[in-house]
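All protein chains but one are shown in place.
In this document, chain identifiers A and B correspond to the written order of the chains, with residue numbering beginning at 1 in each.
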Amino acid sequence: MSLVRQTTNGIYNLILGLAVTVKHLFKHAITLQYPKERWTMPERSRGTVVLLSDTETGKLNCTACLMCEKACPVAAITIEREKNPETKKFEPTSFTIDMGICCYCGLCEKACNFSAIKLTGKYEMSIYDKSELIYDMDFLQKLGRDVKYEKRKRVVKKTAVKKATAKPKTTEARAESGDKKAEGTSSTKDDGDVKEKPKNETEEGKE
Amino acid sequence: MFELGGIFEAIGKWLNGFLPPVWVTIISAVITGLAVLGFLSLLALFLVWWERKISAHMQQRYGPMRTGWHGVLQTIADGVKLLQKEDLMPKDADRIVYFWAPIICFGAAFMAYLVVPFGKGIIVQDLNIGILYIIAITTFTVVSLLMAGWASNNKWALLGGMRSAAQIISYEVPLSLAIVGAVMLAQTLSMNGIVSAQAGGFWHWYVFREPLGFLVYYIAATAEANRTPFDIPEAEQELVAGFNIEYSGMKFAMFFLAEFVNMFTVSAIAVTLFFGGWQPLFSFLGFIPSWVWFMGKSLVSVFVLMWFRWTYPRIRVDQLMNFAWKFLLPLAFLNIILVGFGIVVFK
Partner (left out) sequence: MTVKELKTEEFMVNMGPQHPSTHGVCKLVIKMDGEEIKEITPHVGFLHRSIEKIGENRTYAQFVPYTDRIDYVASMNANHAYVIAAEKLGGVEVPERAEYLRVIMAELNRIASHLVWLATFAIDLGAVTPFLYAFREREMILDLFEMTCGQRLTYNYMCIGGVNWDIPKEFEPKLREFLKIFPSRVDDYEDLLTNNPIFLYRTKNIGILSKETAFEYSVSGPSLRGSGVKWDIRKAESYSIYDRFDFDIPVGYNGDAWDRYRVRMREMRESAKIVQQAIDGLPGGDIQTKVPRTWKPPEGEVFTRIEAPRGEMAYHIVSDGSTKPYRMKIRTASFCNLQVLPIIGINHLIADLVAIFGSLDIILPEVDR
């Protein structure tokens, strides 16, 4: 008797499995035809690292404070700097990031107080030679040309030691750059401005 | 209308006009043989694509999309790639056996079609022992798998080859016994005879006379075609790729195509034995060509085999044998007894 029950039970469950697969046969595919179509990258996406320039002067925001170099856990960032005799301020003479060893953790962006370095949603960086993955300052600046961001206010400098204070501004800058990044993708994100609000709230909560 | 059987007859008549009868027989056999070979090669290519598409859509993917309309030419592209590949042979392989295994596999898969009636009059040779011939010839596939497994000089391949031998010993028995039921009903071993015995509407089909026989046959046939849940000789998760682990290039392609041809073979036999072959569903639907009926039914059966593959896990080798000997075999005997009673009672 138990054999009969076992058999009918088994057949029922086998048919149940067939029903699940055939149900899916008529559903729409959820995958994407990659090179033709692309996902919209979220605005916080952490891909290629870029250097940001001032929107007006076109000069790099970087002040060569070496904060990112120190924060980088894999030592992918190398900066050489020089003191400008006129302004008595440091300026980077060379800024290289080895994308081959970069782990895209975003700690450099967190450490930066001058909105100079940023991880963007760009992700296609295949090359033929490994040495081409070492990005120099000009290339990083070129990559960052079209990235929108909001520059941090000077307030930050005072509390620069505390990373927590600097943080919400970073997210705000990210939210800003959202619609810019979607440019390479098939559809555009429309909630770029919507996103600002919760950021501001947290910012107020901090200060 | 569009009956292809007439074409072969016409060619035969035309040749008869100026050639001695011996030559006519030889030439028509060669022509039909080549036609079947060409058709099956195309069919195998199509089935590979079809399986990829079905599996993709069952898993909410697209499957091949780039080559041709929805990737129809993908299999041809893959074939060309395999042709260009280096034909590797392991250093310590048994060279002769290694070389012949895929050829036997490929040949056996195609030879079975000698007696398969594709439609009214479309049959290469209507042997009077047709079904027996098919049982005999399909077993060659296993010999080739065993050869491949042994000759590769690889432990995984050897396990795969041994598994296939164990599997065929278990499955050939219930498979043959399931066929006996249909033969008893039709009173003939000829494939054409079995088909014509089921003429006149779908209620004459043997699947309704002996459903148990069909069930046993279909399960055993899944194993015969090495399809999941019975694809244990290949079992890529356990034996990596089983018997064909060392094969590459065109030899691998031969195994691969043979698998799909085999799948169509067992479907075609299932259709012939249990679903009235090329007979239409109702006799008033007879205006649709018989080969369309045959292909339609066979492809539905192939689809079900694919459906199984993309739904079920794989059974273990000892369970597979247990299942065959302790479950399918008694069922097959029961089927024979029931059919015998049926014949006595209803005639």
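Miscellaneous remarks
As a convention for this text, contacts are C-beta pairs under 8 Å (C-beta built on N, C-alpha and C of every residue); 3 or more make two chains touch, one makes a residue touch a chain.
All of these numbers come straight from a predicted model, not from anything done at the bench.
Contact with the chain not shown here comes from a single listed residue; of A:52, A:97 or A:111, that residue is A:111.
Contact between chain B and the absent chain runs through residues 55, 58-61, 155-156, 159, 162-163, 228-229, 231-232, 235-240, 310-319. One chain is missing from the display, and on chain A it is touched by residues 6, 9-10, 13-14, 16-17, 19-21, 24, 30, 42, 44-46, 71-73, 103-107, 110-111, 119, 161-165, 167-168, 171, 175, 191, 194-195, 197-199, 201-202, 205-206.
By definition in this document, only the chains that are shown with their structure count from here on.
Each chain gets one centre point, the mean of its Cα atoms, and the points for chain A and chain B are 54 Å apart.
Those residues of chain B whose C-beta lies close enough to touch chain A in the complex are 54, 56-62, 65, 307-308, 310-312.
The touching residues of chain A, counted against chain B in their complex, run 14, 17-18, 20-22, 24-31, 33.
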